[in-house]
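Missing here is one protein chain; the remaining ones are kept as they sit in the complex.
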């Protein structure tokens, strides 16, 4: 890589947050690096300092509690999600989305937090997190707050995060546990590819919700729909939240069509 | 920054620039050129190595991240000059043509076998998805991995139609 930067890897979260507070110049947090390092290589980002967040004990922890739900660390990788038996049992939709993200060795590095902080419209984890009512734990040196994921994305590659804030975890509440959910992603090849569109349908507490990626500036989700919602009503709900564009991957007509077709099929699947 | 890493069982202590990738560290600083660069952007898998027991695209890892860690590369695959089970199967099944993807392919295959000792064809295809090969069409690679894991059934290479 051509761009030079310095590197720090704090071993305590407090130190890390203090560093965020005090550091001068541009910095970037390094977790899996699968987006950050590509962007630096391509000259799109030029941080002065790269702060590795993985050296802190518990950075990648996954904890599950019947009462409190699922807690993911800020460096939990996609393959950690896939190999967790508890997630397999209680949050299958999370795994379904994780399995479709990039390739095996990328999943060994890529993190769930990175996938949403990057805020790509084609995020694979966002549809699941949206359906499961995830909340994002955000910290600075002095503050802690929780942001519902529905409020997290603000535009293409944009979130509500402020410059010195860091996501320190994701909570998925217990009320969405054991929800049935399915995910389908349209790709150009069978192998790893960015989604042309992605649709997740989940049955949460007796209601249906539909989340869509790559069809609007951010990943989006419908309001809750009755379980027996008619196909036209479901499609109407989806139509209202998407706003696809044409790009080199596909036209907006086809995107629109595929979102509705996937929605129809996945609703049937999730009801089955 | 000074880092300590163990590569293929050998401990190194080296000064390395913060922005150097693990791939270039291995190839240029340690002379381990068996690991290849096919894209430098995390897409092709030619640079796949073991990093602390997991496969990663080394073009998308900083060398400094490996400080205190353990790396394994293709150069450590054969032991005392004896090809590993995988390498031997790759040889017997013609799973290598130009050879540029081979190092990464073997790393990914090893990881696959590690978590799925007797993979199905589908599991092999899924496990190798991140490793491009432009030459072989993957078929003979898949067969080699099946063979190395005891799942291969002997079959004819070709159907012949001969002149009468």
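All chains are identified by letter, namely A and B, in their written order; residue positions are counted from 1 within each chain.
Just so it is clear, contacts are C-beta pairs under 8 Å (C-beta built on N, C-alpha and C of every residue); 3 or more make two chains touch, one makes a residue touch a chain.
The criterion applied here is as follows: contacts and distances are computed from a predicted model.
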Worksheet item: Name the absent chain by its UniProt protein name; which of "Isoquinoline 1-oxidoreductase, alpha subunit", "Xanthine dehydrogenase family protein molybdopterin-binding subunit", "Phosphate transport system permease protein PstA" or "Energy-coupling factor transporter transmembrane protein EcfT" is it?
Response: "Xanthine dehydrogenase family protein molybdopterin-binding subunit"
Worksheet, complete the sentence: Out of A:93, A:136 or A:250, only one touches the absent chain, namely A:250
Worksheet item: What subunit B residues would touch the chain not displayed?
Response: 27-28, 32-41, 43-44, 46, 73-75, 77-78, 83, 87, 90-94, 96-103, 106, 124-126, 128-142, 157-163
Worksheet item: When the complex is taken as a whole, what residues of subunit A touch the one chain not shown?
Response: 2, 186, 188-194, 245-251, 253-254, 257-258, 261
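Quick note on the criterion: only the chains that are shown with their structure count from here on.
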Worksheet item: Where the centres are mean C-alpha positions, what is the separation of subunit A from subunit B, in Å?
Response: 29
Practice prompt. Please give the residue numbers of subunit B that touch subunit A in the complex, ascending.
Written response: 1, 17-21, 40-42, 45, 48, 54-57, 60-62, 64-65, 67, 108, 111-112, 115, 126-127, 129-131
Worksheet, complete the sentence: In the complex, the residues of subunit A that touch subunit B are 1-7, 9, 30, 33-34, 37-38, 40-42, 50, 52, 54, 79, 83, 102-106, 108-109, 191-192
